[in-house]
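As you look at this complex, bear in mind that one protein chain is not there, while each of the others sits in place.
Chain lettering (A, B, C, D, E and F) follows the sequence in which the chains are written, and residue indices restart at 1 in each chain.
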Amino acid sequence: MPLTTEQESRHLEKRHRKARFFAIFCAAITWSSVLLLAVLLYQVSIEGFRWLDWQFISSFPSRFPERAGIKSALVGTIWLISLVALISIPVGVSTALYLEEFAGKGKISKIIEVNVANLAGVPSIVYGILGLAIFVRFFALERSLISGALTMSLLILPVIIIASREAIKTVPQGIRNAAYSLGATKWQTTWAHVLPASFPGIMTGVILALSRSIGETAPLIMIGAMTFVAFLPEGPMDSFTAMPIQIYNWVSRPQEEFHELAAAGIIVLLAVLLAMNATAIFIRNRTERRMK
Amino acid sequence: MSQFPDSTLAEQNLQMSKKSVLELRNVNIFYSDNQAVNDVSFNIRRNKITAIIGPSGCGKSTLLRSLNRMNDFVDGARVEGELIFSNENLYGKEVDPVEVRRRIGMVFQKPNPFPKSIYNNISWGPLINGYNGSTDELVERSLKQAALWEEVKDRLHESALNLSGGQQQRLCIARALAMEPEVLLMDEPCSALDPISTARIEDLLFELKSSYTIVIVTHNMQQAARISDYTAFMEMGDLIEFNVTKKIFTRPAMKRTEEYVTGRFG
Amino acid sequence: MSQFPDSTLAEQNLQMSKKSVLELRNVNIFYSDNQAVNDVSFNIRRNKITAIIGPSGCGKSTLLRSLNRMNDFVDGARVEGELIFSNENLYGKEVDPVEVRRRIGMVFQKPNPFPKSIYNNISWGPLINGYNGSTDELVERSLKQAALWEEVKDRLHESALNLSGGQQQRLCIARALAMEPEVLLMDEPCSALDPISTARIEDLLFELKSSYTIVIVTHNMQQAARISDYTAFMEMGDLIEFNVTKKIFTRPAMKRTEEYVTGRFG
Amino acid sequence: SQQDESQEAGATGAAALSGVVSLDGSSTVYPISEAVAEEFLAVAPRVRVTVGVSGTGGGFKKFLAQEIDINDASRSIKDSEIEQAVASGIDYLEIPVAYDGLSVVINSNNDWVDYLRVEELQLIWQPGSTVDSWDDIRPEWPSEPLRLYGPGTDSGTFDYFTETINGESGASRPDYTASEDDNVLVQGISGDEFSLGFFGFAYYVENMDKLKVVPIDGGNGAIIPSATTINNGTYSPLSRPIFIYLNTASMARPEVNEFVNFYLENAGVLASEVGYIALPDDLYQEAKDKISAL
Amino acid sequence: MSLHLQRDLEKLKKEILKLGTMVESAINNAILALNNREMLYVDEVLRLEDHINEMEVKIEEDCLKILALHQPVAGDLRFIVVSLKVNNDLERMGDFAKNIAKRARELMQEEPISTLPEFVNELPNLVRTMVRNSLDALVKLDVSLAREVIAMDDKVDEINRAMYQEVTRVAKENASKTGVAISLLSTSRYMERIGDLSTNIAEDVIFMVEGRVIRHDD
Amino acid sequence: MSLHLQRDLEKLKKEILKLGTMVESAINNAILALNNREMLYVDEVLRLEDHINEMEVKIEEDCLKILALHQPVAGDLRFIVVSLKVNNDLERMGDFAKNIAKRARELMQEEPISTLPEFVNELPNLVRTMVRNSLDALVKLDVSLAREVIAMDDKVDEINRAMYQEVTRVAKENASKTGVAISLLSTSRYMERIGDLSTNIAEDVIFMVEGRVIRHDD
Partner (left out) sequence: MAQEEYPDAAGASQPAESPAARSIKKSGVLWGELAIKSWLASCSFISIVTTAAIVILLLSETLNFFENVSPGEFFFGTTWTPLFEPSSFGVLPLVWGTLIVTIGAALIAIPTGLASAIYLSEYASDRMRSTIKPVLELLAGIPTVVYGYFALTFVTPVLRNVFPDIQVFNALSAAIVVGIMVLPMVATMSDNALRAVPISLRQGAYALGATSYEVTTRVVVPAGLSGVMASFLLAISRAIGETMAVTLAAGQTPNMSLSMFESIQTMTSYIVQVSLGDTPSGGVAYQTLFAVATLLFAITLVINIISQMILNRFREVYE
């Protein structure tokens, strides 16, 4: 545009070039992350794909690769995740509600707040040590599903609490005011409006948290999840195994076939993860839509 | 300060109780150590619109919120003095704030419908408060009162968030009306709306005042002028003038009021 | 609609080029397939305030944003027709939109200071655009022009976010002025402000028009009445009337305008 | 119900058994225990056998806390652990179940090493060793840096190796690349031309194509580890027995009793199946005798 | 548009019309008093005049209230401003009616004199028509009717000028009639002033409708 | 307050004052024409009257503009409404000055007759004082000055009534003087009307300051 002097337009041209380069750079970085995931998935699937069949899903572990399956680990993981969800969601959301809606801005809530933030950064292995000492030993819950679930719940509670608090914070104050001004009590307001309105955000936190717990190995091994379990747990007090443990075990076997089984196990685990995320996202979108 | 300079005290009391719904007597409101409202006294008349105007931060919203104890939710807020409503001090020990809010409704600055259906928005308040009549009728009646029925009757079960801003605000009014409150408090109910929606709401208020007592905070002086019967002008927490609206805008008694309404402030 | 009903076409052209900064000729604006502005033509006069009024959704903001190509950031927005600015069509192929925005500044509805110091808020624009004079002077000059200098001169390096809403909006104006734009576009610059801040800004615009050309969108008709020299009234994407402001508010030429300004709409 | 039927259909005492048998401990022993558990399932379908992997030490912790019936161990119980057992009044039985050979391996491109003497191994691995390149071992070997790989300090394999080579369990030079996972060591050595490492025999067997095993001269000439040389004890001193430890109190439970017997019955066959070397038959018999003596 | 403003404007319009009716009635009565020489008409005028004054104050207050509270613009604003002026004009008409009635009361004491026939019939009729038509024009926003009113004013002026000649003539002829003649001239002048005020109203109507000031056009 | 409104109000005030000065000058000239019988004063009045009319239209437009654009309330609003009325009153005063000047022109053709000394000196002075003082009161918002103006009006009325007697007397005495006498009476009436209008202005000032309508108080 002949609006400017020669020098100014050269300066402008330089700025435009920089902007273009930057945009391309960012896009390239993002796409390479996606590519990385693709590579990872590709690696896993070429290795494990040939083992992936119904036999694999429906069999217990075995010393013969062709007979080995992931049944007990898959069921154990589903049990574990369900229990974890059952424990951690109510407790986590309750804590978040207490901090956001009921507790004042006093010292105690500040302490809890800092404490929760700190717990989020405690390494998972430390939770394993804790779970072993508290649940397995002190409460004599033994190496059961419930011990594992409680330990895992402690591990992911901070994530749920923090995410839920953020979600609750985004609920417009106006909605609370509206409810109070209609003569609602605090709990009526919270239950009927705050909680539903923050549900999508809470779900996001829950997805993240459960995803994390589905892939954790170290604390489970610590508290004594089994490796070979040739039966399906029938209650929370039964011993169990979980997919990451099974995968870890297969991977460390000398035979190449077991390594491939491990890859197949990873595919199943990712599928479970994906299914769980999809369910959660579906629920989230549905509530979001219902509220629009 | 006498409100009926020509009448005896006995007469005054009689007149008050007949015409006033809410009486503010020497109301002081504090936020922790800061005083936001200083020694304000006036009466809110039945079936009239009372407007509260004044510069930003003068304590309008604070005062309004004190009228149905919404200040309870503000950390550190403290109310002193008497606010007499149905023969009780609103801030008496015995008084149940939930009950107060049932009977003194409130509409807020930004339309804040619940993210639920139009129908549920209206029925929720009465239901949690033990209403057991026909909710269909209740919803219809409230929406009609709020002049919204015609526009939404075919989509009562759609989300309230699909309504336009002005419709949402009328829904919030309908929601408050469904509780059959004695007094309706409104804090700048039109400031988030476009002029056409604002005009609608103003017309609605004009219609509603035959059956409700309305207190409205507005920083739009023209609005106070257009719709209210009485106007309270506040400044820095003080009530400068409480008067018939026409007076405030043609011949205010106080110099500060005159300066404010003619824009000679700041 | 002729703007100089009493003069010949030749005279008109002469007058135009002397007095107009921006000329809109048959401007049409589309969002994907929806037309938001239909065939609008008028001229924006140098050192005058031109207001654009009209009901919500009539295309005011769309039209305003087209004047400095802020519509470029809206997906699917398309501008047709000619917008002549310093002898170029703003939407010509050769035209660099960054350059356009340098010379046609904009102030938005909500004050949007950068989360930087007051000083940096003002100096940033000129610096990235290769300004190499004294930024101290520039900052002082711009703040003085925006009537903010006295209030902030002792805290230039504090965050701009500590300012009040009205001060923030004046800062945004100062920020725009620092670029020494030829035209200043404003989209409802006072709608988020209290009446006192609004009065300040209006006074400021009144002062600024001796050196700038200002186009302001407002849904506050009174504001358009108070501050502008020319007023464009739009409805559903059409320009209904473009006239001297006094005319619009005392004797509008078009019936629709009369209906709108007297509130007989909707 | 199917289980009920099969039980009714009748059969042996084992099929009627129910209850839990829990094993934990060494990852080395795990494949054998797993195989046994898997086979036992066919015999006693209603008995729940669980096998965990938490390392020999980790297993002993649980064993001593009486959380498990049987601990898989790739080494003998340590004095400190014995003390604890005595203190808590635990009576246990050590039962060897197989041999594991420790293979010393090198990269498959390594063409200069023909064998290693035990003294040379000690020279390399002893604490404070100054051997940094191959020619420090034998001058005729290339003057290339020597890179060492071995199990982590916390495994039975490491303990055994250090004990036999350096004379004291845990006594080792620290500056080698360690991993608890033998597969990881396989990866390391097969990717590093100048490497030398050691790990369980089974891992060598599975990766023969990638690695070379080093014959060890323990004084009787260089011997290559193999099922035969380990079984007959000629591959010495780097072959070791691996054990299970049995809490004798648990033997009161018929399902445990049955399982242990089954274990000893099948250990030989199953151990070879999963890459270990069966013990001489008399050793199994000896163990059976001990058990029935309880 | 705001219901409130709409109602207030309606009310104002009604009040102006009521005032107009009262003024018309006062003028009628004043003329009757003059022509029929009966005191009861005079009393009626005086009574009406009180009401007119009250009404005028009220209307002015209402206009002020509407301006203050509703801040009208364009047509609405012009209507209020015109109302203010019409209100003023009507009140003045009321004053003139009172003046006529007062003169009529004085004249009742005196012998009647014969005068111009136009003065007795045409002038009062003209003036009454002007008043009524100007108010009609206001209500109906009828510009052509307003123009008719303005046109009529010429005739009124003409009769008034004729009256001046006539009165001078009468006074010269018969000095004793001078007082009566001058009083008659006054009433004629008052009627002429009423006509002028009607013209003002008509001009205001034109201003309101067309937004154009025409009163000094001639 | 808005700079814009402030400036516009200032401007309006100045214009009203200017109009007032013009009207005062027109009245002075009219009186001079009457007393000194010189045409140049008449011409001056006619010239001024044109300007006054123009000015009146302009002021009315300006008031309308301020009402429409700034929508003033309270004091500002009362000021505008009063300005509208004062403007009207001043224009009418201008008209009366023109009428006086026209009568003066007619009287120049005739023999002068002797008349009441109050009419020649006191009445014009009174009226001029009233006009000046009412405008002063307006500018200074001086209520007591306004009340003085209102008080003066009684004197003016008295002189005017006296003139009526005097004129009747003159006409009866000397029929040939009848025309001149009636003309003189007219000028007296015009002056009285000017006094009335000053009173109106004074009353408006009181309304503006005290917010109270007093014009029908008596």
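Worth a mention:
The rule is simple: contacts are C-beta pairs under 8 Å (C-beta built on N, C-alpha and C of every residue); 3 or more make two chains touch, one makes a residue touch a chain.
Note that this is a predicted model, so its numbers are computed, not measured.
The missing chain, though absent from the display, is touched by one residue of D:Gly55, D:Pro96 or D:Gly275; that residue is D:Gly55.
Set against the missing chain, the residues A:Leu37, A:Leu86 or A:Met237 yield one that touches it, A:Leu37. Considering A:Ile78, A:Ile134 or A:Ile283, the position touching the chain not shown turns out to be A:Ile134 (whole complex). Residue-wise, the contact with the chain that is not shown comes from C:Ala176, picked out of C:Ala146, C:Ala176, C:Leu204 or C:Ile248.
Touching residues on chain B toward the chain that is not drawn are 1, 3-5, 15, 18-19, 21, 41-42, 46-47, 85-88, 90, 92, 94-96, 99-100, 103, 182, 229, 238-244, 247, 252-254, 257.
On the side of chain D, the interface with the absent chain consists of residues 53-58, 60-61, 64, 74-75, 78, 80-81, 84, 127, 147, 149, 152-156, 159, 162, 168-172, 174-181, 184, 187-188, 191-192, using the contact rule stated above. Chain C residues in contact with the hidden partner, per the touch definition given at the top, are 68, 70, 73, 75, 98-103, 105-106, 108-110, 112-116, 124-125, 128-129, 159, 161, 172, 175-176, 179.
As a convention for this text, only the chains that are shown with their structure count from here on.
In terms of the stated touch criterion, the partners common to chain B and chain C are A, E, F, listed by label.
Here the spacing of chain E and chain F, counted between their Cα centres, is 21 Å.
Counting partner chains per residue, chain E has residues 1-2, 5, 64, 68, 71, 73-74, 77-78 touching two or more of them. Across the assembly, chains come into contact as A-B, A-C, A-D, B-C, B-E, B-F, C-E, C-F, E-F. Only residues 68, 70, 73, 75, 98-99, 101-103, 105-106, 108, 110, 112-116, 124-125, 128-129, 159, 161-162, 172, 175-176, 179 of chain B touch chain A when the two sit together in their complex.
Contacts from chain B toward chain C in the complex involve residues 55-56, 194-196, 199-200, 219-222, 263, 265-266. For chain C in complex with chain F, the residues that touch the partner chain are 199, 202-203, 206-207, 222, 225-227, 245-246, 249-250.
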